[in-house]
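Structure provided below as structure tokens; questions to follow.
Omission of a single protein chain aside, the complex is shown with its protein chains in their original locations.
After this line comes chain A, so read on.
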């Protein structure tokens, strides 16, 4: 059995017996001994209960001073005049340039160009899909906002890719840089975007420059990671062969390492685009304009339909860009003779095809311009807001309460809050602080090494030191509850999807939408169904984290060795036995990865939870931004990072850690 090598398993997963295996017991005993010595000391010095006040550091004062200094010196200090000012100008100018080009091309030109690029990269089918998606943005009456978002995305992605590639190059070539960079990249990704919106706004002011830079902070890490991964993973044999030819380091880089890393580089590009798009709405909070702004403004007038009309183009952009860049990536790995997109014209390989595409796009743009059809025609707009709002109203009217037998969603939410969230939160907050640290240490050590345990404990302790122990445990309880729900639903769905090809096909677009729909769009329906409080926060988190869990689990179950499946079937195992005794144990690495991703993604929605009454850290971060209170916002953001670090270490046993936020 594959499980024999794993040191121990997590509670709730098959193989609870793993706890009793010897190395685990040894670790626990050792930990118990250490605890027996340290706990009485700590208890005598600082007492039990909540985190001791003596061990906290108050950052309010210095952070407040920092923000005042920035405001006072922003218009006169050379740092701003000669550096930030130019950065900001450069961003504005380049976004404007792209925007003007898009406007000049008109809707026909843009559609043609997008479709032709998709055709060159990914084949006819995706080209048609792309054209349909772009036209839908126009039909929804979102042409100009879509172009604004697109202009912003182009610049943000270019900067992210350039920055990420540079960092990745440095990390890929030098071990020391690699080690130094990893925690930085981790922080960039786990730190909730809301927490650093405020510092960015303080420096750059609201508007496009701040939005682009905030997006870059969030979107550059996957590029950096995957570049480094690709460069480090270059086949040693090939590298040796190249070296023996007497090449210089630069020649090796450009002729061997980079081409070999092509697949990772393209995956990095793909991930960067997805991350950047997911920031489109969040960045609108600081005045980025475009589609995100439409979603945000619709939220203010509690208009789900209008929010959806602006949300759909974001989803479509994300899906199209994902499929096209993914196709480009797989084309590289499968070599020339691939058939991915189906019927690529074999006669138009290489640059002649590109020239043809460029000429066609240009011709369409010029034709549209001559015909005076640059702007999207008003009469072609389909108004979906009203019917959507009626549907949402109907749904919330009929599901909110008083549904026979099962009760309404509000009742479920109330039961969930009193029956699950409250006990978990109260339990965590009731535990003495050292008991929490010990539990974290034990869990992390059982699953990983003493190093991971130490990181997890230090992260948890940092939360106490920052002075946000109580709200952090509140947030933790919500995260745990949301992860539990996500896993139950996710594993159930994944089993169904893994068993039936058709089920998986049907599920795919639904998962795509769940994953890319801006959370602001479903904020109101979630509140309308579950009321204000922690229950809707959990619901929003589940919606966001579910797709990744379902996908990873389905993949894991699918890739179980067919021979093992076959032999179990030949021994007369029923479907259920097969699942329980063969598929699930063999897919355990995938299941653990799903748990880990579930945790990370749920944590990413904590802020959104703050917007629907989740309170705790999420609320503090939003509060910090709204009130210009750097201390509250940044401290809560840092606490979320620490929680993320801790949870990641506690749930991630394998050495090779995969990318985040897939």
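In this text, a residue touches a chain if its C-beta (ideal position, glycine included) is under 8 Å from a C-beta of that chain, and two chains touch if they have at least 3 such contacts; residues count from 1.
Rule of thumb we're sticking to: contacts and distances are computed from a predicted model.
Peer 1: Any idea which of "ABC transporter substrate-binding protein", "Dihydroxyacetone kinase subunit L", "Cytochrome c" or "Protein-export membrane protein SecF" UniProt assigns to the chain that's been left out?
Peer 2: "ABC transporter substrate-binding protein"
Peer 1: In the whole complex, not just what's shown, which of A:60, A:89, A:255 or A:577 touches the removed chain?
Peer 2: For the chain that is not drawn, the touching residue is A:89.
Peer 1: Taking the entire complex into account, which one of A:111, A:215, A:396 or A:597 touches the absent chain?
Peer 2: For the chain that is not drawn, the touching residue is A:396.
Peer 1: Taking the entire complex into account, which one of A:180, A:302, A:488 or A:510 touches the absent chain?
Peer 2: Only one of A:180, A:302, A:488 or A:510 touches the chain omitted from view, namely A:302.
Peer 1: Just name the one of A:111, A:130, A:284 or A:429 that touches the chain not displayed here.
Peer 2: Only one listed residue reaches the unshown chain, and that is A:284.
Peer 1: Quickly run down the residues of chain A that touch the omitted chain.
Peer 2: 71, 74-75, 78, 80-90, 92-93, 95-96, 99-100, 103, 148, 151, 166, 170, 173-174, 198, 201-202, 204-209, 249-250, 284-287, 289, 293, 296-297, 299-303, 305-306, 385-386, 389, 396-397, 400-401, 410, 413-415, 417-418, 422, 523-524, 527-528, 531-536, 609-615, 618-619, 622-623, 625-628
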